[in-house]
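Only a single protein chain was left out; the remaining protein chains are all shown in position.
Chain lettering (A and B) follows the sequence in which the chains are written, and residue indices restart at 1 in each chain.
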């Protein structure tokens, strides 16, 4: 089976933890009772728009065309920051205009964006646009509503993960995500050398975690296409003390060693 | 679209963490294979009936009429404490008769309650009425079953969040919930003064989190209608060391300062 699903699918991503995602789901099901709701993640580090953007980008493309992706990581909630709807490659995205949706939308195709105008924020709880503005908008889109019905076309705020810099002595990269295993995702799509070290420890280049010895650190290209530091049977986050936003130097190892 | 959904919706709330909610869902889907199941929260602090009652109250009203809310925070599981079904404002609630369901039911309308009689507990695992009694009862209700079919009408055990006391020097309030951001919800529906202090720190009165400076504590009326202490970009729970059940004095600040 392929192509558009018969029942509308809405994914949800936020930094809300529990409880508040359910309020968004209630708001959706009150409008479109037949939606399939799928959580991507609600444990994005609080207000970490970049980590949320990475998670959305990693997951969205695995859903069928026609899916509506509702994402809310929104330090500016209640300010005059508006919302946007983005269409790209058959997927639809709804959320704040702070860059959160952009990497996923670019990954899906050629994005077109429309403002969710100020009138949609009237009467909304100033601390919870996710429930009162974005979830209803997602329901409209999942029901076949026109993305342009919310407001004029806009050029949305951007966000990228930067680029790792390749220097003589190594790669200067930034941590963009840490997963539940403690695997550390970097903003680098390549590992140009055979030998790489971090903080004085060699990272084994591997295709899979199990190629490394027990508790041995390794570096691999993750299933999302970014370089990832892991520890076989352990946590790279704990071993190296890393968190999203940290900048690191992956040192080029000496092959003659 | 409005009105009753075509497919029955059942929400679930508990202090079970993971695994056990799935056993309740299996018990439901074995009886009503077409239900839409939505988690409200399963990370209610263990056996904290008041925190669970708050979360249920905050979320239930956002679901459409006809929704069945299955909630289990139940320190008395296996004792002679019985279960209840409550109907209120078009919503149905199922769970233990310990007050957990009452604030949500009162918030929805005029509650009427029926006992889930002792015969429904026969053969149930003494440690898991949620799976063996309440989940099957929720499936019956979601299939259109009569709430009065479980037992006689009863006057259920009550629960309220108390009232914050307004004194000359400030408001004596109680923490009823701490959310995933570390925002601290109080049992007070008003903040009567412009200047409020807690533990010697001023709390900025704000409509939104972003009105405060970075790392500045603030107080706002949350989207649930209760006063909420937050820190812009941080955690009020960590800053003030607060947990559900704590009593605090919100001091009236001196406006001439």
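Miscellaneous remarks
Just so it is clear, a contact is a pair of C-beta atoms (placed from the backbone, for glycine too) under 8 Å apart; a residue touches a chain by one contact, two chains touch by 3 or more.
On a predicted model such as this, the values are computed, not experimentally measured, just so you know.
Annotation: of A:20, A:63, A:93 or A:240, A:63 touches the absent chain (contact as defined above).
Listed residues A:48, A:74, A:179 or A:197: the one in touch with the omitted chain is A:179.
One of B:46, B:192 or B:213 touches the chain omitted from the figure, and that residue is B:46. One chain of the complex is left out; on chain A, the residues touching it are 1-2, 5-7, 9, 11, 36, 38-43, 55, 58-64, 67, 179-181, 207-211, 220, 222-223, 233, 235.
The chain not displayed touches chain B at residues 15-20, 22-23, 25-27, 29-34, 37, 42, 46-47, 75-79, 125-128, 131-132, 143.
To be clear about the criterion, only the chains that are shown with their structure count from here on.
Taking the mean of the C-alpha atoms as each chain's centre, chain A and chain B sit 30 Å apart.
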